[in-house]
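With one protein chain removed, the remaining protein chains of the complex are shown where they sit.
Order of writing sets the labels: A, B and C. Residues in every chain begin at 1.
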């Protein structure tokens, strides 16, 4: 399940949707990314996420498909917001279900790493000191690279 | 936060408790373990978790403390149930918050691995074919061992 | 040829999309960028350092040496920073 949306999501509701009424799920892992008020010591007023409608959904579907090939997964949920967000707001949710915990953990971690380097989103920060486009982090590239070895 | 309890828990409520009103959390990871209806192809009717009151809380606190030393964490929640559970019931929740996702992911995975090999819980399965004490898995020992290298 | 711009590439160029008739010697995404640069300051600024710019062709990640033609939708944008 892939959703790209402006509105907020509820983590508990999304996890419940993956597990309710099922007795074959052994493990559910969720990751949520949240806007932090501090951007390198410079207080953040808001963050605006721009994306490429159409391509975003394609890339998220592709990332999900790759995770399903690599790990034994029962279900995958990816929700990514766009638009203006404030400190404390949720940005992204990834949730995975599997029979066993290793698959659920690794797939969720992979999904986040791949999404960070492939999904066409761009963050603009409105800080106290001005407006800045967020630069990609080397650590995100190396996190993604560990899955291709 | 450590809780050892007979009653169910709500994943969304627990995650909200770690993040509500905060603007310094960047990442929240949760793991929930659920009773599966199938035990090695033998249908499971129920599972009863026995534990060692007192020692359980000590070990869980110790595991949490070790995770906080190893990773940069803002908060940790561990909830483990005991008593009789049915297929589909939640068993355990681990949730971590951090500024960055790698710490939250690794710490949650570590907590589950360590908890599996150190927390004094024992599972008895009531299967269609009879009653069985769950045997420890070699894969759980090797999962825990990767953190001591 | 439909072209899309995102993030600071869009800001520098001053538009989010346009349809252009590129000459026949524009055969790759890199040729297209070079041809656009000649159109004015905003383009020159956006494409000043191609190492900082990414290309998608028909909504798939690609690169500046990939062939393009009039039926393609080409997007130029900075490295992505979602998640």
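Note that in this section a contact is a pair of C-beta atoms (placed from the backbone, for glycine too) under 8 Å apart; a residue touches a chain by one contact, two chains touch by 3 or more.
The structure displayed is predicted, hence computed values, not measured ones.
Asker: Report, in label order, the displayed chains that the undisplayed chain touches.
Answerer: B
Asker: Would you mind spotting which of B:43, B:83 or B:136 touches the chain that isn't drawn?
Answerer: Of the listed residues, the one touching the omitted chain is B:136.
Asker: Looking at the whole complex, which of B:11, B:25, B:44 or B:112 touches the chain that is not displayed?
Answerer: B:112
Asker: Considering the whole complex rather than only what is displayed, give the residues of chain B touching the chain that is not shown.
Answerer: Contacting residues on chain B, toward the hidden partner: 33, 49-52, 54-55, 58-59, 80, 91-92, 112, 115-124, 133-136, 140.
One rule holds in what follows: only the chains that are shown with their structure count from here on.
Asker: I'd like to verify one number: the distance from the centre of chain B to the centre of chain C, where each centre is the average of its C-alpha atoms, in whole angstrom.
Answerer: Comparing mean C-alpha positions, chain C is 49 Å from chain B.
Asker: Scan chain C for residues touching two or more other chains and write them down.
Answerer: Expected reply: 83.
Asker: What parts of chain A, by residue number, touch at least two of the other chains?
Answerer: Within chain A, residues 33, 112 contact more than one other chain.
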